[in-house]
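With one protein chain withheld, the remaining protein chains of the complex are depicted in position.
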Amino acid sequence: MLTQKHRSNHLGIWGWLGGGRWGFERYLYILHRVTGLGVLAYFVLHIGVTSMRTLGPSVWARTMAQVEAPIFVLGEYLVFVAFGFHAVNGIRLVLLELGISVGKPFEPVYPYRTSVHHQRPLAIAAMLLAVVVAALGGVNLLSLHQ
Amino acid sequence: MNNTADAEVVFRIRRFDSEKDPKPHYEDYRLKVLPGMTVLDGLWKIKETVSPSLSWRVSCRMGICGSCAMMINGLPRLACNTQIAELGTKVVTVAPLVNFDTIRDLVPDLSSMFETHVRLKPFLIRKDEHESEHPTAEYKQTSEEMENYLQFSYCIKCGCCMAACPTSASDRQYSGPMPLAQAHRYNVDTRDEGFDARRNELSGEAGPWRCHFGSECSRVCPKGVDPAKAIQWMKRSLVLDYLHLRKRPQAAGLAPVPKDAKRREGVPEAPKPTV
Partner (left out) sequence: MRDRTLWTWHIAAGVVILVFLGLHMAIMHMSNLLGLFNPAGGRPVEWANVLARSQSVFFMVTYIVLLGAALFHGFYGLRNILVELSPPPWLKTTVNAVLLIGGLGLFALGTWAAIAANHLPHAA
């Protein structure tokens, strides 16, 4: 019957980025991965840099002088913002993935209200909190550099 | 979109015949659109008048069999359930479901999904196998207990959720929303005693661990099954089980027919079983 050769139609990594669909929770999933990778990359370097404190005050001062350029200051602020988002979205994911705030099963009646709708207030609250964290970090940064 | 009798759309359909085409390509077909016309109606019109070789799966044409799932304007939908006017575009792009191999034109190879589905044991498992195979009575279940799984039992296995899932796009080991939601449907059915039988498979790579709540599956499901909800509840039950905190539910008991029950006057006997 079927002698035809099948052709792969998997989206691969493009499927992570939406493949044409852009739900709000999908943006959060992509951003959670991107911020996680960003913080991880910084963290690996951070372990190396902060280990310099074991070599005494003069080595430490030289190391800190190397990371005082505006690009590093901005980079660290971006890491702070990334952490803020990742942490707050992480709290949201821990709650959802342990069954809290996804809603109980009920007989679906069209138009369907799914777990997506049920957790939307939590998602919005999480994003607002992430903005607050980013703003606090920004205020602190600006006050340090006055 | 213009809803008058002479409204036209272009169906941009992804065609592929492995015996003729080196790779898939898009072909355009102009169609006159009548009010109430679905994408499935459009495909039939094209097949009947322009391109008899156009292939897709279809059966009920009323959103219950799940055969006609395909990518319509970038989203996985049922062709019979999608009104052309509702799409609101002059060009309707139709392609086979993604995240499955394509057999031909709009026909996806769903065998991988069904093989995974079978591996997760989507059937009632009872310790008393004899009663299972040769039932003597009903299992007792309250309507509250039924509510725990009823939503997930509405699945028509169309594959839309699998096409929408970002993890299924790249990860061949991940079971995908449909098999996991159906495994959960049986795990929470009080008539089932198969949690232990499914645990081994679900604790590994085939389990729900690579779901990250992108929740596209629940957005696109045409029957409101909400597989994302099922998967999160499944994670909860598996983690509680790992921490030895899961309360083992009481399996549904039998509700035998009362011995002194009498048939009412005028109610005929059931026909003899033929199987």
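The letters A and B name the chains in turn, as written, and every chain counts its residues from 1.
Assume contacts are C-beta pairs under 8 Å (C-beta built on N, C-alpha and C of every residue); 3 or more make two chains touch, one makes a residue touch a chain.
Model, not experiment: these values are computed from the prediction.
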Omitted-chain contact residue, chosen from B:Lys23, B:Arg172 or B:Arg264: B:Arg172
Of B:Val33, B:Leu238 or B:Ala252, the residue in touch with the unshown chain: B:Leu238
Missing-partner contacts on chain A, residue numbers: 12-13, 33, 36-37, 39-40, 43-44, 47-48, 50-51, 53-54, 56-57, 60-61, 64, 76-77, 80, 83, 87, 90-91, 94, 97-98, 136-137, 139-141, 143-144
Chain B residues touching the omitted chain (full complex): 167, 170-174, 202-205, 207, 209-210, 235, 238-239, 242-243
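Note that only the chains that are shown with their structure count from here on.
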Interface residues, chain A side, partner chain B - complex: 2, 4-16, 19-21, 23, 25-26, 29, 32, 93, 96-99, 102-110, 112, 114-116
Contacting residues of chain B [partner chain A, same complex]: 16-19, 23-24, 74-75, 96-104, 108-109, 147-152, 154, 164-166, 168-170, 211-216, 218-221, 223-226, 228-230, 232-233, 235-236, 239
